[in-house]
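Once you've had a glance at the structure underneath, I'll fire off some questions.
With one protein chain removed, the remaining protein chains of the complex are shown where they sit.
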Amino acid sequence: MTDKRQFTLALFYCQNIPESSLPERQALEEAYGPSLKLFPIPCTGRLEPLHLLRALEEFADAAYVIACPGGACRYFEGNLRARKRVGVAGDLISAIGLERERVGLVANEDGDPKPLATLAREVMDRVALLEPSPVLNKKDRQKGDPP
Amino acid sequence: MNRLREVLKHGEFAVTAECGPPKGADGEAVIKKAALLRGKVDAVNVTDNQTAIVRMSSLGACTLLKSEGLDPVLQVVVRDRNRIALQSDILGASALGIVNVLCLSGDHQSFGNQPDAVGVFDLDSIQFLQVVKAMRDEGVILGGEPLTKAPDLFIGAAANPFGDPFSFRVVRLAKKIAAGADFVQTQCIYNLERFEQWMDMARDRGLTERVHILGGVTPLKSAGMAKTMKNKVAGMDVPDSLIRRMESVPPKKQGEEGIKICVQTIQRLKEMPGVHGVHIMAIEWEEKVGEIVERAGLMPRPW
Partner (left out) sequence: MITAEQKPIEEIREMIGPYKRVLVVGCGSCVAECAAGGEKETGMLASALRMAAKMEGREVLIEEITLDRQCVKDFVIQLDEVIDQYDAVLSLGCGAGVQAVAEMYPELPIIPALNTEFLGETRDQGLWVENCVGCGDCMLYFFGGICPLARCSKQLLNGPCGGSMDGRCEINPDLPCAWQLIIDRLERFDALDRLERIYPPKAWSKKQGRGPRKIIREDQQRVEV
């Protein structure tokens, strides 16, 4: 990515992901600046497709979810529900002509769970091939902190 | 004189066949089929938009058969007509000299070539039987208003000894008889054991004395046909042993084997108490009906 190209990833992550407490989050936000916006949630089961859509509408070129491994959800099936909801968001955006890959869910590895920083990097690499979103104009990108 | 009614009245083994009308306005096709069946059968069923595929109307084809000297059985399904049209068609048929009527539910419209059509089902087949019986015996339409002239009818219904729920099938037969069926034609029989079980249940309930049961048969043209009937046609019971029998014969000889099986089935039916006739449904193979009737020892017809 060149400096000129602006691309913002909204990342919703489960607070049970290793090394994802407040100081670690702040460190990541400082390291990546406007390219990464992090949103902690108590369980990805709380995620609604609307959160992803609003992120894409307001400020994000891509909106992803980092979930705990399948079977390891503290609330049992929250991460499985999240996957379905990400699918719903993907269906809706592709119906209006946006690439489905602007939304997605990455589950942490069973057995050897990675820290947030590693997973965030993985997702950023994954979305690197996407063009900046045709939904966002200059004004959107100049906005301050998103709602 | 209605041949079918007379034959059954005199306790003779009746023979009926089936004729599917063409998918067009060509009466000639019906007349050709009539020629194949004349003298061989007591009556000829004409199907009513079978499988929900648009064909020449049963009433139209029956009238053509009548003009060719055959006794038709007008099949009427409740899928396409409301009670007004059903009663009206019965009166029209009777005025045209048609006496035999078969009251049916009909294959669902989704099977045919007009799947977006509304399925009328204003009456079901049993209610329709009741209505027709009241038209004949009391000279009234549904609701009691009198007819200027009551139709003379010989009323039939269909029965499927192979459908589920098996135990309830005989209750349904009883209901059809109570509703007004004089005769019943069954779905084609390949599983004689199961048919006999059904006959036993019917006999136990005293039904065989109240209705004339005609066992249905359809000659198999090929092993492929047997398999299709087994897997693709609702309400059909084709035993694997029969398929194996068909497969054991080279393809060119399978038709002959199918006819042999058909004749053997008829011979079994002749010996079964309570079975008063056979209904031969040789779909698109009407030219074989004469041969089947002959080989089953049912020629000449008693009239």
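A and B label the chains in the order they appear, each numbered from 1.
By definition in this document, a residue touches a chain if its C-beta (ideal position, glycine included) is under 8 Å from a C-beta of that chain, and two chains touch if they have at least 3 such contacts.
In this text, all values refer to a predicted model and were calculated from it rather than measured experimentally.
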Which one, B:D26, B:D124, B:D240 or B:E256, makes contact with the chain that was left out? B:D124
For the chain that's not shown, point to the residue among B:Q187, B:T218 or B:T265 touching it. B:Q187
What is the set of subunit B residues that contact the non-displayed chain in the whole complex? 79, 83, 105-108, 110-111, 119, 121-127, 130-131, 142, 158-160, 163-165, 168, 171-172, 174-175, 178-179, 187, 234-235
Provide the residue numbers of subunit A that touch the chain removed from this figure. 48-50, 53-54, 56-57, 89, 92-93, 95-98, 134-137
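Operating definition for what follows: only the chains that are shown with their structure count from here on.
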Mind checking the centre-to-centre distance between subunit A and subunit B? Centres are C-alpha means, answer in whole Å. 67
